[in-house]
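FYI, not all chains are in this one, though none of them got moved.
Think of it as A and B in the order they're written, each chain with its own count starting at 1.
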Amino acid sequence: MADPIPLTVEFTGGLEMLFSDQRKHKISIPGQDEDGSASNVAYLIHWLCDNLMKDPRKEMFVLDDSVRPGVLVLINDSDWELEGEANYELQPNDNVVFVSTLHGG
Amino acid sequence: SQSSEWPLSSTEYQRYGRQMIMPEIGLRGQLQLKKAKVLIVGVGGLGCPAAAYLAGAGVGTLGLMDGDTVEVSNLHRQVAHATGRVGMSKVDSAYEYLYALNPEVNYIRHSFHLSPEHAISVFEQYDIVLDCTDHPTSRYLISDTSVLTSKPLVSASALKTEGQLIVLNDPPKPPGDLFGGPCYRCIFPKPPPAESVLSCGEGGILGPVVGVMGVLQALEAIKVLTRRSEAQGRMTDAEPATAQPVKASLLIFSAFSSPQFRTIKMRSRRADCAACSAKRVVTADSLSSGSLDYIAFCGRTTPVDVL
């Protein structure tokens, strides 16, 4: 068994409303998913839905097994598209931010 | 009031002297600003401060586009308007304020909402566009039109206590050229579900939050307009000019968090982008003929003229 992975996850742009109105969460997730693969961001998103999200409106966060359109995922201050997207394997103390894009002006 | 021997009038030297003595601007940069035509789409919480600082800096032509009228509920954050101008078109109200601040600027008033039919013909008159609107529908339309007309786009948004800013399509290379800056669709290929979109009216907005983002839009526009060459970086003075696809940089602001500001490295152009790639489906014809339904695309339910 791999060690649990300590992470900081943050929610902004309104997503914090889905997570007990709290922006910053220090969490620890299993080091492997159910198949024994190293935990990646796809697994983290599932884990957050199952373990951290109290709001029943899952569709405000996930759609078709990934984050919904209009949500950016930032890994250590880089867009996850630069890091391998959902396949990025999480490292201890990574900072993962979920940002809903804003449209007001 | 210009003499034939000096590139600026003595009034202009006086008015802009404090910025011209900086090497980042100088006479060169001031003349670039004077030559520049800047379009501000949306004269609300973002557009008011953006317009004020661009007018102050002496851009030659400043276009203002908005179809709304001033309401008293705007005034806590839309600081170019005034209580006595409630009911007036936002464009005319802002013009009164801006003309009083700097009458040397040529102001062009577009007192209507942007629509796909005339977007291209308006954008073609300008060098750079600021997206100061407040709905995803207009954000996609403005980005698509910026790509089609090859204009850099300074896009910002704000809601409640947070703001976001990104410079797009910069440099504005032709669609298919991966050395152009990414467009809004490169970053957000799919629009958000309609039910996830909150407006400032619904969600609320703190005045200085949207104000900061608008002022920063003016700053980024000035940086784009006065930089020495296209190859130089946008948000930094330290990046080497290498032949790498240009990545965008997203600034996110959260008034009650610490740190308040974060700078995020974003992607370069998307090879399959619907607007700026070789495989694009957004064309001048499809856009202006109305065959791209921005309203349906963004799942909008309120009338089109709210754009």
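Methods note: a residue touches a chain if its C-beta (ideal position, glycine included) is under 8 Å from a C-beta of that chain, and two chains touch if they have at least 3 such contacts.
For clarity, every value in this text was computed on a predicted model and none was experimentally measured.
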item: Assembly formula (labels as shown, counts from the whole structure file); value: A x2, B x2
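Assume only the chains that are shown with their structure count from here on.
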item: Length of the line joining the C-alpha centres of chain A and chain B, rounded to whole Å; value: 31
item: Of chain A, residues touching chain B in the complex; value: 12-14, 23-24, 59-60, 63, 68-70, 72, 74, 77-79, 81-82, 97, 99-105
item: Residues of chain B that touch chain A when the two form their complex; value: 42, 44-47, 132-136, 139, 156-160, 162-164, 187-193, 195-200, 203, 205, 210, 247, 250, 252, 254, 257, 262-267
